[in-house]
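Below is one structure, written out as structure tokens, with a few remarks after it.
As you look at this complex, bear in mind that one protein chain is not there, while each of the others sits in place.
By written order: A and B. Residues from 1 in each chain.
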Amino acid sequence: MFPKNCWYVAAHAHEVTASLFARTLLNQAVIFWRTPDGAIAALEDRCPHRLVPLSTGKTVNGLVECGYHGLRFDAEGACAFVPGQDQTPKNVNVKKFPVAERHALVWIWMGEASLADEDLIPDMHWMDAPGWRATTGYLHFNADYRLVNDNLLDLSHETYIHKHTIGNDAVADAPVVTEVIDDRVVRAHREMPNIDPPPFFALAQGHDGRINRWQIAIYMAPGFNMTEVGFHAVGTDRVDDHLMMRPIHLITPETDHTSHYIWGLARNFRLDDDELHENIYTSTQQTFSEDRELLEMQDCRLQEEGMPKLPQMAVKVDKAPVTGRRLLDAMIQRETADPSYCAVPALLADDGIVTQPFAQAAE
Amino acid sequence: MFPKNCWYVAAHAHEVTASLFARTLLNQAVIFWRTPDGAIAALEDRCPHRLVPLSTGKTVNGLVECGYHGLRFDAEGACAFVPGQDQTPKNVNVKKFPVAERHALVWIWMGEASLADEDLIPDMHWMDAPGWRATTGYLHFNADYRLVNDNLLDLSHETYIHKHTIGNDAVADAPVVTEVIDDRVVRAHREMPNIDPPPFFALAQGHDGRINRWQIAIYMAPGFNMTEVGFHAVGTDRVDDHLMMRPIHLITPETDHTSHYIWGLARNFRLDDDELHENIYTSTQQTFSEDRELLEMQDCRLQEEGMPKLPQMAVKVDKAPVTGRRLLDAMIQRETADPSYCAVPALLADDGIVTQPFAQAAE
Partner (left out) sequence: MFPKNCWYVAAHAHEVTASLFARTLLNQAVIFWRTPDGAIAALEDRCPHRLVPLSTGKTVNGLVECGYHGLRFDAEGACAFVPGQDQTPKNVNVKKFPVAERHALVWIWMGEASLADEDLIPDMHWMDAPGWRATTGYLHFNADYRLVNDNLLDLSHETYIHKHTIGNDAVADAPVVTEVIDDRVVRAHREMPNIDPPPFFALAQGHDGRINRWQIAIYMAPGFNMTEVGFHAVGTDRVDDHLMMRPIHLITPETDHTSHYIWGLARNFRLDDDELHENIYTSTQQTFSEDRELLEMQDCRLQEEGMPKLPQMAVKVDKAPVTGRRLLDAMIQRETADPSYCAVPALLADDGIVTQPFAQAAE
């Protein structure tokens, strides 16, 4: 269902503090906390004594203390204290996971720990780089993370699921160019010249004049998605006058049929506009909740039908999601064949280039 | 569990409009809607593209449009439109079900479609015939539809389940005559001369003077039930002065352990009395909710015990329900042996005859 030898996003960095933060990832319950030096610790959320979750407890001086009998464990998972006795058992450790903090995100490596190399963390610099401001949020989906990826690679769903915010007929009607980059990344590119702005875009540009819009869905296995959403008012210059947003969708499996949807929506304009920031948060949570409702129904039906292969009929919009699944399946197969295999991430996008209009890109 | 080559009641006719109406029947999710000419369409509630329910969407110009990618299907189940492409796939159809509208009800044929013959629709004319007025309603039961049939064929339960509305000791004490008609219908007839009226009857006749009451439970497999409830004040004439109600209980399996209880309570008196109409609605929903509470507990226990055969001890009141089960089982067995077998419905009751008192009927 998912590769293990790669970094996953576990949380936004601000979610992990000196107190315990519990989250299940890839079917494993994990607790996170920061030790006094600010470093992040991640242990299996399971006391090795009587198997209650360590998250029943609290942190004490940088150690985690179980809520049942008060056993304490350090960031390495070693038992540091047992109430009522002087000695601590040396041979019983809580499983520790490699973690890293980068791009305002907490990353975790759920596979073979000795392979965890921070150079393999994908570039998500838009989350905290100068010149960008990211609004962030989180949703829990009762759906297989692969269905979420499929949905993000197929932006034509906007017209139907998101008709009240970011979709309109222009989206579904525009042709799509799909390409695979470096055998790692799928890009689906669509230009929508001279269209009426859907509600969210009218909000972002401050008026409802017609726009030239483009949209690129970018996917890298297992669950890294970035949508490039750019537009400029008709009659203005694409390079100089465009506004651009990069919704970043970090989809991490919680279990086989539930997912964490950790998102940031980075923009390169009106950086100090806190009202826009609030509006983006509210409308984005709303938009992704619309996806959630549909994808949860889909997951439910697929389970009832014994998880048949999708899609079941050929439609043009499926080219990108089908390609994305192929890359993901290949990644899983390689890891199965070679347990030391780790996929090297590719660059999702280059800030220096504003994507060329579709007519040229299609040449 | 249930025969398939027969008409089932899917809904009241007024429930199906130009908008989508979703209901699961015999373990199959179905959507209904009316096309611009008023005809009813019924398709499997499943988009053949990515298997989400079509009921996530809406109707557009008489077509159903999926809520995910906007694929549209016509009343025959053919794909009529795919956004972003000129051609539509010809070989992928949504399953279509034969439907009919009669007696203010929507009928559906879930079995072999080529056998669907509207002449096989049972007569339920009391739902909309002149001289009758039917109050209608719907309840969802978390119980095997056969348990609901059993309960309806054994009216002695009224004394215990419905002691606040239609039952009293006179019901349980009265002897029952059970007969099978045309090898298709079970009738259980009970006379209760000179009794105090239970609360609902006092309401219907407008005073609490003693009554001569009769009660006939009629069942035709798989789930057609009609109760004839008649009475006249003691000292008045049975033929000229009686009041009669025909509660019609249309029990359609939703799944193996859940049922649709679609009901109409037709009466031949005070047709224009809207207050009585409201009272009938409220008290009938209440009465059937009392059955629901008990039957859901029963279904739960039967599942825990591995669905043993009922009854487990011989009691006189079981004659009618046991006979009803025998007819249902025979219908299922015939269909299993001969997939082209379709049971021909019988007449449930004849309006021209007011049932003779029990003394005569028992002769």
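Observations on the model:
Just so it is clear, a residue touches a chain if its C-beta (ideal position, glycine included) is under 8 Å from a C-beta of that chain, and two chains touch if they have at least 3 such contacts.
Not measured: the values here are computed from a predicted model.
Residue A:Leu71 is the one among A:Val9, A:Leu71 or A:Ala204 that touches the chain not shown.
The chain omitted from view is touched by exactly one of A:Pro83, A:Pro130 or A:Gly306, namely A:Pro83.
Residue B:Glu305 is the one among B:Asp37, B:Asp183 or B:Glu305 that touches the chain missing from this view.
Hidden from this view is one chain, which touches chain B at 150, 154, 156-157, 159-161, 172-176, 294, 297-298, 301-302, 305, 308, 310-317. In the full complex, the hidden chain is touched by chain A at residues 46, 48-53, 56-57, 65-71, 79, 82-85, 89, 92.
As a convention for this text, only the chains that are shown with their structure count from here on.
With each centre defined as the average position of its C-alpha atoms, the distance from chain A to chain B rounds to 50 Å.
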